[in-house]
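Other chains of the complex are left out, but the ones given are in their true place.
Should a chain be cited, it is by its letter among A and B, assigned in written order, with residues numbered from 1 in that chain.
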Amino acid sequence: MKVIDVTMVRIYLTEGEGVMQSLLKRLHDWEKVKGVTVFRGISGFGGSGVTHTSVAVDLLMDLPVVVEFFDTPEKVHAILKHLESSIKPRHVISWEAKMNIMESEG
Amino acid sequence: MKVIDVTMVRIYLTEGEGVMQSLLKRLHDWEKVKGVTVFRGISGFGGSGVTHTSVAVDLLMDLPVVVEFFDTPEKVHAILKHLESSIKPRHVISWEAKMNIMESEG
């Protein structure tokens, strides 16, 4: 399996922040990221120390959400620079990984 | 905590592709992977540019799905080689990680 270097990114939000849709739109329309996947956690807590859990109905809309994507290191670097002002500190995690490509690519 | 090297793998599918069950069966029966976990995303978009989201009922069956597993680098290398023809390019991400083992192992 032929591979190239990519950077994986996970952005940690909560549904209550209401920024997910605009972030997805931005990644899709502006940044032209190839693939983005959004996962909803069933429980969690963040910097506030408040536990967000799906057990409490009134917190249902404030469950943790992770927006995950990967692209070449150069493109991810540029994207994270663009997003810098709109994403909270300590809420973006990234690391180096490999992505499969066609034998004829790359 | 004693650890050994493993390779983490995430394979990005959509439910609509209908390949998840056969992939799981293959990983379980043939490849003898010790552990596999499948996560369903609540939204996302892929190479097609079409956004898959659980809001639109008719797209419910085409939500993003991630099949995640880890094993020794050698075993993962072999598995990915076997899967090469059945997995789309740019849909497999892997990276090096550490796994805890018993003090008496390894």
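Everything below uses one rule, namely that a residue touches a chain if its C-beta (ideal position, glycine included) is under 8 Å from a C-beta of that chain, and two chains touch if they have at least 3 such contacts.
Bear in mind the structure is a predicted one, so any value in this text is a computation, not a measurement.
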Homomeric complex, total chain copies (2 given): 3
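The rule we apply is simple: only the chains that are shown with their structure count from here on.
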Contacting residues of subunit B [partner subunit A, same complex]: 12, 39, 41-47, 49, 51, 64, 66, 80-81, 83-84, 87, 89-95
Contact footprint of subunit B on subunit A as seen in their complex: 1, 3, 6, 8, 20, 24, 28, 34-40, 65, 70, 95-102, 105
